[in-house]
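There's a structure below that I have some questions on.
Every protein chain of the complex appears in place save one, which is left out.
Just so it is clear, A, B and C label the chains in written order, and each chain counts residues from 1 on its own.
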């Protein structure tokens, strides 16, 4: 296969970003069809590609178009399941933005369908695994000179969130990245999770608990402490420190000039996630294109999406209970190892 | 009073260090008497001062010597209470190395005796309050431009410990510093504490849980997360990050040259606490001398020593229970405000 | 023009890298022809592309092939002039690796030919202008909040060089990057240059002066101090500090994890230029493709190549004389402004 012909389902903001990536920036793929339930959105998506892009208003049509080799799903989270299930049924590779689906039960259904089909087709868009810094950390951990990891401490800070952001979204929208990323980085599964609430910043809107401390225990006994702080008022600030038997590793921040001005030596912090992880999206989709053309799925799997959903449920439960909640994922099926 | 005439009780290693400080390095004090139950220790202490230093083998003698203006207690922890009580009875100022006493009950007895005497006399040797870096952080916090503190994250890492170090000493010997220091830094009292154990480093000796995560909740709702890791194998590494409403403050590490060598840019970390906090001891005792000459006690009080003991009890209980344990200190008496 | 059809002249190591970039990694270009005086080299270059790549053994052939839209010259430096002159004659855009040519006279001849042709066609491969960090510094400088630049200090350090590296190559191979890059960054021309020699490292081979300090004075009075140190024994270490009226800006180093190990906090330094500037090559050629398709030349021009050659001559002269040498470039022709 010389060029991967992609159908994009969902032409909102992130969908259009991915259309541009797949069609204009990355190597080896073209967008040949788009779908959106809103005709004008679909048209806007198609316009990014040119006159030979087909436009669909239904999932069955685009998934079963014989010109379409693979699907990219960028609808809202609640609308991920249907196109993913359709792609599995059609035997076509499908990349879905995170989350895989909005409930653990729906994720499980996808997992079961994919296993029943006998072929790995689904990849979930946990883009942090493609961040250069996280990969450098993983390389050091896997290199062995740091021994076993014992602890990790993460921060996930944003400047502010709008009033629609609710307390549980600190898990489902924010911590969801660390749920997957730290599972991948430490190569381990979560067994228990806990949320500790405390004093709230005055910058949090009415009803929002912010910041929150989330604690993860893994099968091998590792502990991860995550600070979620979405009204930090100073920057989008992602940190990760892994404490090992033979030393400690810190995720690098992106490189910026250091400046001396006004009696301070300063380096900028990002304002938002877009700049912080923009390169990761490119790497993520380029690798997906390359893997898909080889008939492989090497990125985050449907099983990873299911794990994330179950773990998120445990954290949301602990937001109310305050105690350690069990994460009952079960053994990873042979199919996903 | 031109010169503060000090009697030092306990002439072991730390005692002799303090004798040299008080007599030779700091301004405004002289050591006029020493006491130790071991005559040769007492003699070694006295030898640091010169021929006119009196030597005692009992507490009553040195405490009630009319030449002695104030006492410094550097006996082992279990032997702190007796000389402190004697000093209170004699109405003389007394500086005791930490801990104030080894049980909360004994600490409470000292507190009660001091209050009954009607005059603040006791200071406890929590030297971190005198560290330049912690003071810089406190100044920023108190300056108001960072708003309310919400969270703090600390690490207390050592290279290794000897086989006599037991799991509870992670609280009583190690975390004890943060128990007091963070209480002072955040200007708040602890209400609940929890210890989370996990995977242990292979460098920990049989039976020792290492590392440990300790969690503190305060009256105002602040959360402190402390990593105690005493077999880190890489350095003596003290960190403290305070997350506030308007920004985040990090405790500075001591300044060392940065070097480029072997494809690395590196800065040293201390090997042990002696270098890390040596300046703090000087500042601590100089301020104690100056305050004592003015009839004041401005450092950590007997009440602070009592708080530390009660908090440590809660943490030790949680090392076994694994759940949040209450810290019941009660309201700070007017006497200590 | 949908796809830029490129002919690559010179199929050595750097040539083959560029063939892969142009054909497989970047967007909007294909390699349709290659040329090398060694048939097996040409074949190796063609093999990277596939069966429909034409192979030439002479410059006239590839330059005048009507299928070739633009040329990329990656022959050794002494063999740059001939293909560039041929491309100008054919009216085709040509990207040449640095240096433009090996003497100032040859560079001038190219400049004159290009101006006579009346159309900008030549771009020189000074890739530092495409480095993310240098671009961040330039953005800050051009943003105005730092005022006028007054001084800059650069280091260009490598771990070691092989015995064929001679003292003048510290200028022509090493400093050549800063000669162009600092001229671009400060938006100014050099008027005088000086080299200061001193004690040599024992790691320098017989006859090589290393390190060397090079000083540049600009028309606007700016001073640049460059340390060239090619047997630094520790890393490939590129630094640039620009001292301005309102503050100081430092070029960022690439981001790597910071690690704590063996009583040190450390961050890696690159081993060689390949990793340090690999991203710059991609950006450089992608922009060249995009510009060329629009009929523009926006990168380093033949005039910049000529400036670099004249400046290098001054520095080489000062390596012997030790005094300030004039750099007589003359006014930038209207054609190149």
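In this section, a residue touches a chain if its C-beta (ideal position, glycine included) is under 8 Å from a C-beta of that chain, and two chains touch if they have at least 3 such contacts.
Just so it is clear, the model here is predicted, and its values are computed rather than measured.
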item	value
Among C:162, C:245 or C:331, the residue in touch with the chain that has been omitted	C:245
Residue touching the undisplayed chain, where the options are B:86, B:248 or B:315	B:248
Residue of C:89, C:148 or C:294 touching the missing chain in the full complex	C:148
Absent-chain contact - pick from C:64, C:233 or C:271	C:233
Contact partner of the left-out chain, one of A:237, A:284, A:304 or A:325	A:237
For chain B, the residues touching the chain missing from this view	24-27, 132-133, 136-137, 140, 146, 246-262, 267
For chain C, the residues touching the chain missing from this view	147-148, 150-151, 153, 196, 198-203, 211, 213, 215, 217, 220-223, 225, 227, 229, 232-234, 237, 243, 245-248, 323
On chain A, residues whose C-beta touches the chain left out of the figure	159, 232, 234-235, 237, 253, 260-271
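We take it that only the chains that are shown with their structure count from here on.
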item	value
Leader among chain pairs (count of C-beta contacts)	A-B
Equivalent interface positions on chain B and chain C, same or different at half	same
From chain B, the most remote chain by mean C-alpha position	C
Closest chain to global C-alpha mean, per-chain Cα centroids	A
Distance between the centres, which are taken as Cα means, of chain B and chain A, whole angstrom	45
Distance from chain C to chain B - Cα centre to Cα centre, in angstrom	59
Residue numbers of chain B (touch at least two other chains)	232, 234, 237
